[in-house]
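Mind having a look at this structure? Questions to follow.
One protein chain omitted, others in place.
Per-chain numbering from 1; labels A, B and C assigned in written order.
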Amino acid sequence: MKKIFTLIVLGGLLLVLLSSISELPPIGDRTNPSYNEIAEYYISEGAEDTGSTNLIAAIITDYRAFDTLGETTVLFTGIAAVVSLIGVFHHRKSDKEEEHHG
Amino acid sequence: MSNIHFPVYILMLLLIFAVTIPLQRKSYGRRFQILMVSVLGIAWIMALLELLMVLWDAPYSYTFGSYPAGIGIEFLVDEFSALMTLIVLTLSLLIIIYSLKDLEHEIESSRMYSYYTLVFLLIFSMIGMIFTNDMFNLYVFMEILSITSVAIIAIKKKKDTLMASMKYLMMGAIGSVTVLMGIALIYMVTGQLNMSAINEEISAVWRLYPRNILLAMGFMITGFSIKAAIFPLHNWLPDAHSTAPTPSSALLSGLVVKAYIFSIAKIMYRVVGKNISVDIGIADYLIIFAVLSMMMGSVFALTQRDIKRRLAYSSVSQIGYIFLGLALASEMGFSAALFHVVSHAFMKSALFLSAGSIIYLTGKRDVKNLDGIGYEMPITMTVFSIGVLGMIGIPGTSGFMSKWYLGLAVLDAGHPELLIVLLLSSFLNALYYLPIIVSAFLRESPGRPLEMHRDGIPGTMKVSMVLVAVGSLVIGLFPHLVMDIIQQAVPTFIGSGMGL
Amino acid sequence: MNFDLSTIANNINYIGAMILFIIGLYTVLTHSNLIKKIIGINIMETSIFLFFVSIGYVKGAVAPIIDPSTGDKVFVNPLPAAMILTGIVVAVSITAFALSIIIKIHEAYGTIDLDEIMKIRSVEEDE
Partner (left out) sequence: MDDLFVRVITKMILPFIQLYGVYVIIHGHLSPGGGFSGGAIFAASIVLYTLAFGLKPGQKRMPHKVSSKIETGGIIFFILVGFAGIATGYNFLTNQEAGFPMGELGSVFSAGLIPIVTIAIGLKVMSTIITLFHTMLEEEG
């Protein structure tokens, strides 16, 4: 019952999404609004500004390096969260904790 | 002392401290606690200087990598974001002081370092979300926030906590994915990620690609609403906030939800712009959901017997107030919403901290068992009462002022019928909050003489709790302290900002 | 809403992304197995990566790596690709954390099926 209901709702959502396809900017067109002066700036000035031939590397580590700092922090957060939940503390397994369990 | 790098200094101080916590050699103890509080203290001083600087000079934009905004990432430091940062740091400082003793009862001692790593990352990401003026940067900070906010619940490792955090993580992940879809749709037609730059382009785009903007708004508002727990999407919140350790509940209810709401405000007013938000008609829908949230949150709260669960449901209804302000799409409504963000942060933190103290001392979570607790813990119950009176909206409290502003905004926007909803919701608030106070102070507890005691909780918990309550009172008695800053910030916020 | 074949063929990436998004959402909402829910979230994330990268695609263009020896070429938009790199890392972190919660849930309840967990919980509450 729940499955059918979800299916109907999501089917409706899919129809709404698909019906808007023809109104989206076409794929792969050079005149698309997303291929604007920002993208052209990266392509024309990227090598000059950053000295990197790989423009994606230029963006992630120079133009938008702060995002990448956030991203490494996400990784750090992920591992901190995992360790907080299931980590076994080898190097800090003090006598106190042993007492706790024993 | 003017220095434009203050936002970076605050963020990096928090981040550096967070990442160095796992390297601590000594076992968790007093030395670390002092270090932690002083780091937050330094960050707090910097935030205060930052606010004074912005008020003295003018809002400014800070670009990373010295590239122009749009090419690089931009921070927009305006009055309200500086104020929000100060409030986030104030409350987190007080909550962390509270947590020093309280946490010993709630999580394993070997997880203390992990907990504080996560809390510092949480504060870091909230401040990042407040300052950023870049859509994708907002998403990155939001992800840090959604992982840490789940992790500080799950760390308790009780059975129900695990299920609650799983639910929260699932809903949160769906929310983030939805927001990212919205960002993609907006990027598709504007080619910009900078919020002010999008705002400049969007009026032209709105005519060319209305469907894109409509879908993008739908996706983003839905995504953030999941994370901010608006009524039909709220079902993770009561579980998560009530099972979490008390300091986490206070952080989550007081601050984290506000960071998401502030993001919605940014999307509606700074990115898409007020006029288009109204044209799309999204404002009208939001009013419906806000009203539903206000009413249903209170109705659900009435049926709860667990005190923390009752507080959590009350958060749902209070978030409805903030949404109502945002949905009015007027400057008055907007500033009322921002005011309520601030005042609710203080009130809810005070409520959760005092409820946590009750649980700490007596272990009682059921509101039926709180008879006469006011004599056993007078300070705690006074703090609780201040929070409650604010929630109901007794004159002189910050809650009254936010309802007052909200009422004025509702009348100004020409929706007098919403005033009834406001009053009805306040009445419901009174219905589920007042009995707790009445029974705490006026009823006799079974098997205990009715005489004044001193609260048997550690001093740090008392001090921090009282300071939060005092903060709430100060905002209530001198609302202009906050309101002036908000009104100064509204033009820069709604106007396209500084942009490219 | 005119669905001729060329519209579908030209926008196959967007259509695929949207269908994947719905499939992912359906998986999250209906399956009771927690691991399958995680898979659903990953499908949703992948669908958005596909969507985002398709935005940056330009017909006939090459990957945005400049070769100083050859002349000017048309490059695809590098910004979406850079953002997706960030998005993938975020997805990895969330998946890892969700899996670790599932490990703990399995420890606590002995099952990772949501329906069975609900049954266990209702029995516990009755006691």
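In the analysis below, a contact is a pair of C-beta atoms (placed from the backbone, for glycine too) under 8 Å apart; a residue touches a chain by one contact, two chains touch by 3 or more.
What you see is a predicted model; the values in this text were computed from it and never measured.
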Displayed chains contacting the withheld chain: A, B, C
Chain A, residues in touch with the chain not shown (by the definition above): 47, 49-54, 56-58, 60-62, 65-66, 68-69, 72-73, 75-76, 78-79, 82-83, 86-88, 90-91
Contacts of chain C with the absent chain, listed as residue ranges: 63, 65, 68, 85, 88-89, 96, 99-100, 103
Touch list for chain B against the chain that is not drawn: 5, 8, 12, 15-16, 19-20, 22-23, 62-66
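In this section, only the chains that are shown with their structure count from here on.
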Pair exhibiting more inter-chain C-beta contacts, A-C or B-C: A-C
Computed distance of Cα centres, chain C from chain B, in Å: 28
Multi-partner residues of chain B (at least 2 other chains): 136, 140, 143, 147, 150-151, 154, 157, 187-188
Junction residues of chain C, two or more chains touched: 21, 25, 55, 79-80, 83, 86, 90, 93-94, 97, 101, 104
Contacting residues of chain A [partner chain C, same complex]: 2-3, 6-7, 10-11, 13-14, 17-19, 21-22, 24, 26-30, 32, 34-35, 38-39, 42-43, 46-47, 53-56, 58-60, 64, 67-68, 70-71, 74-75, 77-79, 81-82, 85-86
Chain C residues touching chain A - in the complex, by the definition given at the top: 1-2, 7, 10-11, 13-15, 18-19, 21-22, 25-26, 29-30, 54-59, 64-68, 74-75, 77-83, 85-86, 89-90, 92-94, 96-97, 100-101, 103-104
Contacting residues of chain C [partner chain B, same complex]: 21, 24-25, 28, 34, 37, 41, 44-45, 48, 51-52, 55, 79-80, 83, 86-87, 90, 93-94, 97-98, 101-102, 104-105, 108-109, 117, 121
